[in-house]
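Other chains of the complex are left out, but the ones given are in their true place.
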Amino acid sequence: MKVIKDSVHDHIQVDGVARDLIDTPELQRLRRISQLGTVSLVYPSANHTRFEHSLGVYHLACKALEQLGVDGRQAKRVQAAALLHDVGHGPFSHNLESLTHRRTGRYHDDVHDLLTDGAVGTVLEDHGLEPERIADLIAGEGRFGQLVSGELDVDRMDYLVRDAHHTGVPYGTIDHGRLVRELTFVDGELVLGEGNVQSAESLLVARALMNPTVYSHSVARISKAMLRRGAEQLLESTDIDAHTLQRMDDADLLVALRSAEETAEFSRRLDHRDLFKRAVWAEIDDVPGGIIEADHGSIREFEKEIGAEAGVGPDDVILDVPRRPKMTESSSRVVVNGDIRRLEQQSPLVEALRTAQYSQWRLGVYSPPELLERVGRAAVDVLDLDIDGALVREVRNGLDTTLDQFTE
Amino acid sequence: MKVIKDSVHDHIQVDGVARDLIDTPELQRLRRISQLGTVSLVYPSANHTRFEHSLGVYHLACKALEQLGVDGRQAKRVQAAALLHDVGHGPFSHNLESLTHRRTGRYHDDVHDLLTDGAVGTVLEDHGLEPERIADLIAGEGRFGQLVSGELDVDRMDYLVRDAHHTGVPYGTIDHGRLVRELTFVDGELVLGEGNVQSAESLLVARALMNPTVYSHSVARISKAMLRRGAEQLLESTDIDAHTLQRMDDADLLVALRSAEETAEFSRRLDHRDLFKRAVWAEIDDVPGGIIEADHGSIREFEKEIGAEAGVGPDDVILDVPRRPKMTESSSRVVVNGDIRRLEQQSPLVEALRTAQYSQWRLGVYSPPELLERVGRAAVDVLDLDIDGALVREVRNGLDTTLDQFTE
């Protein structure tokens, strides 16, 4: 048995299939993939990696399995899935997902390859574990998939606490010990036992507060959009393809961006934290529906159109339309007076947080600071936004409900 | 200057009037008043006192004053008020409030005496501070009263974090550093500056989650009700009067309860944690309005009536009707796009938490474990509750949304 010291869970015991998996190149690569990508440009201490997170998820999965009385082959499968759940992540974690998934096809297939081929495949085979079933668990399928990827999964429990520890923002500090301890299966569904409505709410609330403060902080969004644009140009102007990109680590991507002439400027801006700023920051109600639903190609067209109208270069405009917010935790199940209820049936907080989240949804148009005025006006015009020039300016000056005093 | 080490704020610098106040018997007495009273019967580590809390509130007040650019006489007043804000607390803090305030008249007058007479009065006079103005600040009056006792007061910021630290329940871990830093005065009102809707929400949410888990945990409520009943009998059967009771510390009250024949049994139960249990635990919608509004005398009558119907002794029934829940933080003010808005105007969370809080409101009837059945049935009958005997039993078996797995 191996024991690994972790800054969040203290000692993590690693055994059996997990011990062998840890030594594979595929898992070791996660040491070089940051957990929060460009969030570290807002919170300088947020340099933790997918590797330590994966160990933490594995640790909580072991605790949950013990609590649920699951052992043998089934437990080994869940442990492997917990450890491997992020093995398919590309550089900077979620930052490039939309880009690489669009190009490489289904993420699920990709993970399946990683679980079948190479060192991971060999380890799983040696331990008599079927890659398909591990992939299904990672995809949240089946009874035990809920534990790995679902409303009450151990992934969420680890990342909230870990991200709080490393950013210094306390909102994510949930009571994971209690949550894991209260997990139980009723009729094949993973639920929190009687007396845990507040526990479930605390999970929901933690993410709702971490979201605008950390995960969707405007500066993190701007730099993420710049990184994505850089990566896209890399795909277009070099012989790097989406699959290769997806298998890079953070260092590979940083250096690739520095090396290609077409991306050198984006790279310089990211390296020096000389970022674009918000030319427009529009509430969803001010945005025509067509834009919200626009696919990648249309967004690129809009960017070009805005650039043309503003009389600026093609790389001086980024249009950032985040997906409509969702709230997975709303369907967490809790036993209330003997019945299983979805949290949204039980807690008025769900609807309120949904409303709050919706009200924080923002469309952003970013550009170099000296072009804000022109790009902002052009964007309002091209996108047919229901705001006037004055508001664009005000918004740029920081009149906003997100926590922006840090470092834009 | 004196420096005091604190488990929450690390080093607290104490200076000027604060330094002199700390050495008064009135403030030293707070070392022997527990912060959370009977909550320690649920969370064994929760033995912190009003003294360390008062130092913490003083510490945050100093930070806030510095942030607000307030100094001189006004700052000294606020510092004194912060340090003295709990000086009038009786034994076990809020546990006996309803009892002693009813008997001693307005709490405010009592605090005023404490600020005028004795060592505290002398110190204030020596520093040229007027007791009346300190009392007003403690009562939350005036521009600076908001800082000591208001929606955004430093009292709340200290106790949430401190209670989380000492119970081990993480929900209260707010970002007090940020909150204090964002305080500002606009048109005489204490508000959080632009970009702090989530900060204000986090304060609200922290208390909403600490409430059922800690402050109103059913076992804490039961033991508090037993303590209150004991104290009441003390007033009735000994020569201790309400004013004397109010000036006791925890040790005085514990020993007084042990010494009087009439209260020895309650005392034994509390000392041995051999507590009453819930005979009834009714939702507010099942309780006739008259009972919710009942005054102390009527409640005593109900208890006697239930006892008589159940055929049990007068001390075997406690009826616990908590006051209708309120939510002070809902009127916190935040600057949003340049306007001051009350949090309830801005955040959908306020209404949701109000609803949640209302749904957690419970009327309790408590009795010795062996009498639960009889007392429960009698209580449903006497109080005309809209529940039947079966539900009473179920409720007693723990079907409840509060976190009751601990130690009842």
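By letter and in written order, the chains are A and B; residue numbering begins at 1 in each of them.
In the analysis below, contacts are C-beta pairs under 8 Å (C-beta built on N, C-alpha and C of every residue); 3 or more make two chains touch, one makes a residue touch a chain.
This structure is a prediction, so every number in the text was calculated from the model and none was measured.
Engineer: Total copies in the complex, given 2 are shown here: how many?
Structural biologist: So the full homo-oligomer, as given in this file, consists of 4 copies.
Everything below uses one rule, namely that only the chains that are shown with their structure count from here on.
Engineer: Hey, how far is the Cα centre of chain A from the one of chain B, in Å?
Structural biologist: About 40 Å separates the centre of chain A from that of chain B.
Engineer: Where on chain B is chain A touching in the complex?
Structural biologist: 169-171, 173-175, 194-199, 201-202, 205, 209, 212-213, 336-338, 347-349, 351-353, 355-356, 359, 394, 398-405
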